[in-house]
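Only a single protein chain was left out; the remaining protein chains are all shown in position.
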Amino acid sequence: MRIEITDGEIATAEVLAGVKAGSDGAVCSFDGIVRNNTRGRQTLYLFYEAYREMALEQMRGLAEEAVARFGVRDVALVHRLGRLEVGETSVLIAVAAAHRGVTFEACRWLIDTLKKTVPIWKKEFFVDGAVWADGEAFPSDLSAGVRELDVVGGEKKV
Amino acid sequence: MRIEITDGEIATAEVLAGVKAGSDGAVCSFDGIVRNNTRGRQTLYLFYEAYREMALEQMRGLAEEAVARFGVRDVALVHRLGRLEVGETSVLIAVAAAHRGVTFEACRWLIDTLKKTVPIWKKEFFVDGAVWADGEAFPSDLSAGVRELDVVGGEKKV
Amino acid sequence: MRVAVLYFGILKDLVAAERDALELPEGETVGGLVSRLRESASKQGEGLAGIWSSLAVAVNREYAPAETVLREGDEVALLPPVSGGRERAD
Partner (left out) sequence: MRVAVLYFGILKDLVAAERDALELPEGETVGGLVSRLRESASKQGEGLAGIWSSLAVAVNREYAPAETVLREGDEVALLPPVSGGRERAD
C-alpha cells in the first residue's frame, strides 16, 4: 500500500501503474483537482495544510479498512499539501482488485471518508480575499464528546 | 470528448490529463486490465477484436448519454484491440465534473454499459488452449427480436 | 437482393468466415436471415444452439430487431454476446 503525504506534484501515472499486480483486472481511481471557482467566485490558488503525522496515520488506517471491508487487493492514497494551482491534483486514490465492482465501492468510500476524518484543511485564495473552506461536521463518534461539552460549558459560564 | 479505439498501448496519463479543465474538481477513472488468470486458469495473453466502426459509434453514443444523464462535463473512452499481455490496459474510462459524486456514477455506468452493448470480444489464450470469453446476455432491447425469432424458427423446423 | 453478412467472435470461428455475401428474396427480415444461417450451419454439423439464440444483429452498424426488413446492400453483422470484460466470480 502506497500511503503518502507530499509537498510536490503527485506522480499520477506512477501511482496508477504501481497499484496494479498480475491478479488485478480493475483499477478505479479518483483524482481531486483544484477548481477554478467556488460558488462562482474565481479561485487564484489553494493552500492545503495538515496535522501531518496524524493525517498519515488516519490515511493508513482507512486504506487497511478499505481492504478488509471491500476485499480489494491494494490501495494507494496520496495527498498533496502546500500551495496548489488550478488544475493540479490535491488527492489521488487508486484501488486495485480482480473485479471492478469493489474497486468503485472502495474508492468512493475512501474519498468520502478521507474528506470527513483526515485532518487536512484548505484555504482558498480569491482575487479579493482568502477563507478557510468550511468543513463538514465530523462523524458523531469523533466529535460528539466536544459537542456535549459545549452545552455543559455554556451552563457553567452563564 | 476523446473516444478512441486503438491498436497500440493506451496512454493513460495523457488521457487523464486531457479530460480535465478549469471548472473540474473531480476525475474518476476506470482502468480494465488483463488478469493473469480466469477462474484459476493461467492466462498467457488475450486477443480483443471488435466490429470496429460500430463499436466506435456505440462508444460515442454512450459518452453523450453519460453527459446528458449524469450532468458530467467531459468523458474519455478508449478501448484497445489486438493482443494484450497480462497487466496491460484494455479499456480506460475517465469522467470529469465539478463534483465527485456524478463522476463515480457516470464512470460506473459507462463501464457496465460498455461491457454489455459495445461489440467487442475477447479470446483468452491459456497454456492448454484458447476460448472466446462468455459474454453477458444482451440487454433485452437489443436482443429480444432474435430471441423471439429463435422460438418461431424452432417451430418452423420441427 | 444481395446483403453482406459479417461474423464476429466465436461465430467467426464457427462458420470459418469473417464475411459472406448472400442472395436473399426481397422482403427477407433479420429474423429470417438468422434462421437460414442457423439451419445451414446445423446441416454442416456446426450447430451450437446456444449461440444462435443469444445473438444480437446489427444492420448497417445499428442494433436491429428480428422484424427489420433487409434491403439491397445492407451490412448485416451477427454479434455474439459482448465479452469486453464480463465480471464473474472466480
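Should a chain be cited, it is by its letter among A, B and C, assigned in written order, with residues numbered from 1 in that chain.
Assume contacts are C-beta pairs under 8 Å (C-beta built on N, C-alpha and C of every residue); 3 or more make two chains touch, one makes a residue touch a chain.
In this text the structure is predicted, and so the values were computed from the model without any measurement.
> Looking at B:L44, B:A98 or B:A137, which residue reaches the missing chain?
Of the candidates B:L44, B:A98 or B:A137, B:A98 is in touch with the missing chain.
> Pick out the residues on chain A that sit against the missing chain.
32, 37-40, 48-49, 51, 53-54, 57, 79, 90-91, 114-123, 132-138, 141-150, 152-153, 156-157
Please note the rule applied: only the chains that are shown with their structure count from here on.
> Skim through the chains and flag the pair connected by the most C-beta pairs in contact.
Looking across every pairing, the one with the most contacts is B-C.
> What is the distance, in whole Å, between the centres of chain A and chain B, each centre taken as the mean of its C-alpha atoms?
Each chain reduced to its C-alpha mean, chain A and chain B end up 29 Å apart.
> In whole angstrom, how far does the Cα centroid of chain A sit from the Cα centroid of chain C?
For chain A versus chain C, the centre distance works out to 50 Å.
> Can you list every residue of chain B that touches 2 or more other chains, as numbers and ranges?
Where chain B meets two or more other chains at a single residue, that happens at 32, 37.
> Could you say which residues in chain C touch two or more other chains, in rising order?
Residues 85, 87-88, 90 of chain C touch two or more partner chains.
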